[in-house]
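The complex appears here without one of its protein chains, the remainder shown in place.
Let's turn to chain A:
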């Protein structure tokens, strides 16, 4: 109680200090209060599952004796850490900062679990440092809203077996039409052009994102769900066709079988995100030097649109007593060259800042990809991701329903479009069950 009282006094003082500093309108007084520096040294808690994060945070702690950051870790978000965040928010002891992927951020926003950092001048000033579309992911298009600092992104490209394409005289596809044509030739040569991700829907989301599909929108009061818009339908029909003709394999993703298909040359391409470079490298070690990366196939010849798969933000939870310091740390973590380099080195995170794409580590040729400077492809792709893709507030269950449907399609029941239709119905029901307003 005494501590709480003290806090009120401190923030009242801070408020006074700020308003005497020249801010005259009431709203900016409130703004300053929402993001006022704490007096004295603070210790922040930060929960994330980035491998090797301690080494990155140590760089900060060594230089900022007054803002010490304590790292907590656990399984990845959907593996349990998000559930823990919600429990901690309920119990009122959430950490100051948390690692939240873009697709999960809206559920925290809807549950009112995040601190709006728009009150922090340093945060709003940093907007231009970030790749444009990432800012949309953390602000949800709301005015004066910043619910997290973009951390990493997953711009997509086409990983392909350069050697096999050359040997079989198949041109590397630049459009989806060419990709389907190549699929036939690859099948004839005894392989599969790719593995259709039946249980990880994020890839399909990335493909829809590229095609212009917009699954969710929010007008400020109500959510609209549209998993079967024109463009998503186009993508679904396209892949349905490849699946029906058995031109793609359907090994469950992220399994050893999956690795093996790539390692033994059964699967020839993978339309994946920048972090996929490491997945192939470590999953298919026997194919070193045989891979290359091209921009992802386009729907119109000569187009320059990329999709995104993955990426996350650093958010400050509601109830953090030190939003100013937390925001300061999150900005350092996601914009400073030393932190971005360390994050890339420890966990292959691909930065969300414009300058980050020029990190020395990301401008070198990669031996596994025959020395190609593959990150240049992704740096370009990163600028070609549409900024207006919005995630829904119940993505975990949306993914689960879609994944059930997709698995059925692969084993021969229904179509991808059917699965999306079911997912739509289920998602709307979920939103209503959580009293989230839905426009129909």
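In this text, contacts are C-beta pairs under 8 Å (C-beta built on N, C-alpha and C of every residue); 3 or more make two chains touch, one makes a residue touch a chain; residues count from 1.
One rule holds in what follows: contacts and distances are computed from a predicted model.
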item	value
Undepicted complex member, UniProt protein name, chosen from "Nitrogenase iron-molybdenum cofactor biosynthesis protein NifE", "Protein translocase subunit SecD", "Carbohydrate ABC transporter permease" or "Acetolactate synthase small subunit"	"Carbohydrate ABC transporter permease"
Which residue of A:41, A:285, A:387 or A:437 touches the chain not shown here	A:285
Residue touching the undisplayed chain, where the options are A:96, A:119, A:259 or A:430	A:259
Hidden partner chain, touching residue among A:38, A:84 or A:175	A:84
Missing-chain contacts mapped onto chain A	45, 47, 49, 51-52, 72-76, 78-80, 83-84, 87-88, 90-93, 95, 254, 256, 259-260, 263-264, 275, 278-279, 282-283, 285-286, 347-348
